[in-house]
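What follows is a set of notes on a single structure, which appears directly below.
Moving on to subunit A:
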Amino acid sequence: DLKFKPGEDARFHWDNYEALKKVDLKGETLTIFGPWRGEDEALVRSVLDYFTEATGVTLKYSSSENYEQQIVIDTQAGSPPNVAILPQPGLIQDLASKGLLTPLGDDVAAFVKDNYGAGQSWVDLGTYAGKDGAKAFYAFPYKADLKSLVWYSPDNFDEAGYEVPTTWEDMMKLSDKIVADGGTPWCIGLGSGGATGWPGTDWVEDIMLRTQAPDVYDKWTKNEIPFNDPAVVNALQIFADIATNDKYVDGGHAAVAATDFRDSPKGLFTVPPKCYMHRQASFISSFFPEGTKLGTDADFFYLPPMASKPDLGKPVLGAGTFAMITKDSKAAREFIKFLEMPLAHEIWMAQSGLLTPLKTVNQDAYANEQLKKQGEILTSATTFRFDGSDLMPGKIGAGAFWTGMVDLVGGKPAKDVATDIQKSWDAIK
Partner candidate 1 sequence: MAGSSGKSVVGRFGVHLAVLFFVALWTVPTLGILVSSLRDKDQIIASGWWTALTSSTRTEAGRLGTAADQVEKDGRFQIAGNLFEEGESRKITAFGTRSQEPTRYKAGEVADLGDGETLQVNEDGSYVYASPKAFEGERGRRVYYSASSPPKFTTQNYRTVLFSEGIGRSFLNSLTVTIPATVIPILIAAFAAYALAWMRFPGRALLIAVIIGLLVVPLQMSLIPLLKLYNGVGTFFGVPSKTYLGIWLAHTGFGLPFAIYLLRSYIAGLPREIMESARIDGASDFEIFVKIVLPLSFPVLASFAIFQFLWVWNDLLVAMVFLGTEADQIVLTAKLNALLGSRGGDWEILTTSAFVTIIVPLIVFFSLQRYFVRGLLAGSVKGG
Partner candidate 2 sequence: MADLTLRQVKKSYGNVHVLHGIDLDIRSGEFIVFVGPSGCGKSTLLRTIAGLEEITSGELKIDGQVVNDVPPSKRGIAMVFQSYALYPHMTVYDNMAFGMKIAREDKAEIDRRVKQAAEILQLTKYLDRLPRAMSGGQRQRVAIGRAIVRNPKVFLFDEPLSNLDAALRVATRIEIAKLKESMPETTMIYVTHDQVEAMTLADRIVVLKDGHVEQVGTPMDLYKKPGNLFVAQFIGSPAMNVLPATIERPGSPTAARLAAETVAHVPIATPASAKGETVSFGVRPEDLFVTEDPDNTLFRGQVDYIEQLGEVQLVYIDIGHGGQPLTAKLPGSAEVRRGETIRLAAHPADLHIFDQDGRSFLHKEPAAEAA
């Protein structure tokens, strides 16, 4: 049962489907392991359906709550899926360094370079050192997420007469104004069960991109500058100034670490509003209260750059998932080829939030204006950087950094936090 009947909707590249039909994978089995569950799983399956339908392959998709752990177990134990799709470059790097991934080949890398917006940076993101130390292209980017977004309720802004800020400085002025009006500007929630703290890392990364040049950012994620470098401490401090200001954040700073990130945007929609702005990636809209209409009840603006640093342009923080071959087979290769096709992106785009840097896709395929707008932010970005914590080693990016964020909003001085994280980083070198 295909979601969109082939040939019927002009937005889709149906020629891709025809081409795919020539590939015969009958009798072959392809196992795919991905991070998507629930509604997302239904979406990804709707894309995969075209691949199976056309090629006749037997495809098994699975996911798990502990997919991170699961993929480590499966690859280490020698029973990996054919294709793994993962959102963490750090984890991919580790798998690659253990020799558990198969290089995709130079032609695939060339394809990405040529056809993706900011192609080289995507190629760089997919290139890792293998077991032998040689660099190769392992991870094919599929599906991107935009992080530098601030969500708000247009009604609330209208009522209070607030304008969407276009510079960081304006945004802070707006915050002060809201406070003066008796409101609370921000909702921040770092809670995420075992991953508590990560939303804070996004804040810091966004601030890094707005206060430092991209190469400083890159050095930071590689620890080529120490975590307690003044540049980083400064970014931490800027975030801390917002998050630990009881007037700025809903519930006071104590609530920041305790509030679940999934619950935190809901303050935008209460009556009276608990807050006016919420910085979070594009996915967050699925946690808005039921019936919230994007564009009407909720909207977003690009987290503005600093007017004081005009040379940094409009940096964008993003994330994405990468497909890689964990067990080589003809079907796996064909699947990667499938992902190169615009159709593989358009099917999902047409239903909901898939952003893609693939330039060949029909932008009209985006399901709504909101997504299109996000797509524009992505394309109009002068700098695109991948989520830094995902680039750091797991122990840091998914450990010390998180804990550091919790400590930071708990009132620990930015410098101490940075030093502690650096210590952890030293420990794993």
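Criterion applied: all candidates are chains of the complex that A comes from, given by their letters.
Simple rule for what comes next: contacts are C-beta pairs under 8 Å (C-beta built on N, C-alpha and C of every residue); 3 or more make two chains touch, one makes a residue touch a chain; residues count from 1.
Predicted model, so just to flag it, every value in this text is computed and none were measured.
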Of the listed candidates 1 or 2, the one touching subunit A in this complex: 1
Touching residues (chain side subunit A, partner candidate 1) in the complex: 35-41, 60, 62-66, 69-70, 73-74, 76-79, 154-156, 159-160, 182-183, 193, 260, 262-263, 266, 269, 271-273, 283, 286-287, 289-290, 296-297
